[in-house]
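Structure, as structure tokens:
One protein chain is absent from this view; the other protein chains keep their places.
Up next is chain A:
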Amino acid sequence: MDKLINQFEFGLFFWQILIFVGLIFLLKKFAWKPILDAVNDREQGIKDALLSAESARQEMQNLQADNLRILNEARAERDAMLKEAREMKEKMIADSKNEAQAQGQKMIEQAKAAIESEKNAAMAELKLQVSTLSLSIAEKLLKEELSNKESQTRLVEKMLGDVKLN
């Protein structure tokens, strides 16, 4: 212990304290503060960069999800449109078919009506003809009756035969 205490040297202590305390303050100003600030800044920068990279990744994922959603929507829309078109086509075909049928029916109806009217006209004509003929026959018959009974009868028969042929 005595030897240890003897080792203490005031001059050396004085220089050591002077140099050491001076060194603390000099280094604080010129080294530690800028170094620690720079290291902190850098660490903060790295942290920020990592965070922003993470958020960018998140954004990218969102974007991709969005794209997928839009794509699906478009696909669904396309399908719907195709379906609609197909339906429309079928509807159009059916419509035109119906229309054609109706038209045909109508035409047939018209034709039938025309035929009917023609037939009626022809019947009327025929009736007229028949009546005229009957009248003329009756006239001739009467005329014949009046002249010769036999010839009258023959005439009536012949005329009736003519009518049958017609």
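Keep this in mind: contacts are C-beta pairs under 8 Å (C-beta built on N, C-alpha and C of every residue); 3 or more make two chains touch, one makes a residue touch a chain; residues count from 1.
Everything below uses one rule, namely that contacts and distances are computed from a predicted model.
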item: The complex's invisible chain, by UniProt name, from "Putative branched-subunit amino acid permease", "YjgN family protein", "ATP synthase subunit a" or "ABC transporter substrate-binding protein"; value: "ATP synthase subunit a"
item: From A:Lys28, A:Arg78, A:Lys91 or A:Lys112, residue that would touch the chain that is not displayed; value: A:Lys28
item: Where the missing chain touches chain A, by residue; value: 2, 4, 6-17, 19-24, 26-28, 30-36, 38-39, 41-42, 45
